[in-house]
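Heads up, one of the protein chains got dropped from this complex, but the rest are sitting where they should.
Showing chain A:
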Amino acid sequence: MAMSFEWPWQYCFPSFFTLQPNVDTRQKQLAAWCSLVLSFCRLHKQSSMTVMEAQESLLFNNMKLQWKLPAESIQIVLEELRKKGNLKWLDKNKSSFLIMWRRPEEWGTLIYQWVSRSGQNNSVFTLYELTNDEDTEDEKFPGQAEATLLRALQFWKSSFMSVFTSSSIMTMLSVTHHF
């Protein structure tokens, strides 16, 4: 995917880099930050990051215009993402996190749709098949870190699928018809 990242208009708006005291304004601001983080990570296929990396990244630093979102505000954005379900802390110290530009529920729905379409109902298939199926649309499965997908799958395993991890690497999934 050679598409270069298109920064949203907010990225060139100075106020974007100051946490707004007005509650309504702040809501809009944080929503914009969240969507920026997610689309950035999606494009760069980044599913995990440390806080240090985040602070240094282009994401929170507009190098051209010399604006920087302060560390405390970055924390607030990350917390907002966590509340929305797009972020998960990987350690107790909150020094690194998993970024899920698609929430597990959303993955679940997509997988189910794929399963239905490809007629894999009530069958067993591997994660490999899932991610490398030529039929799957480009953006959805390929290149996703296994961890992300597995997490998504864990979310759903009790409701409509079972996940087996065998010692021989392959992860098997079995989907039962949901209805």
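A few remarks follow.
By our rule, a contact is a pair of C-beta atoms (placed from the backbone, for glycine too) under 8 Å apart; a residue touches a chain by one contact, two chains touch by 3 or more; residues count from 1.
We adopt the following convention: contacts and distances are computed from a predicted model.
Choosing from "Septin", "Histidine-containing phosphotransfer protein", "Small ribosomal subunit protein uS2m" or "Vacuolar protein-sorting-associated protein 36", the protein name stored in UniProt for the chain missing from the display reads "Vacuolar protein-sorting-associated protein 36".
Only one of the listed residues, A:Thr25, A:Thr50 or A:Ser95, touches the absent chain: A:Thr25.
Only one of A:Phe17, A:Phe40 or A:Trp114 touches the chain withheld from this view, namely A:Phe17.
Contacts to the hidden chain, counted on chain A, fall at residues 9-10, 13-15, 17-18, 20-22, 24-25, 28-29, 32, 67.
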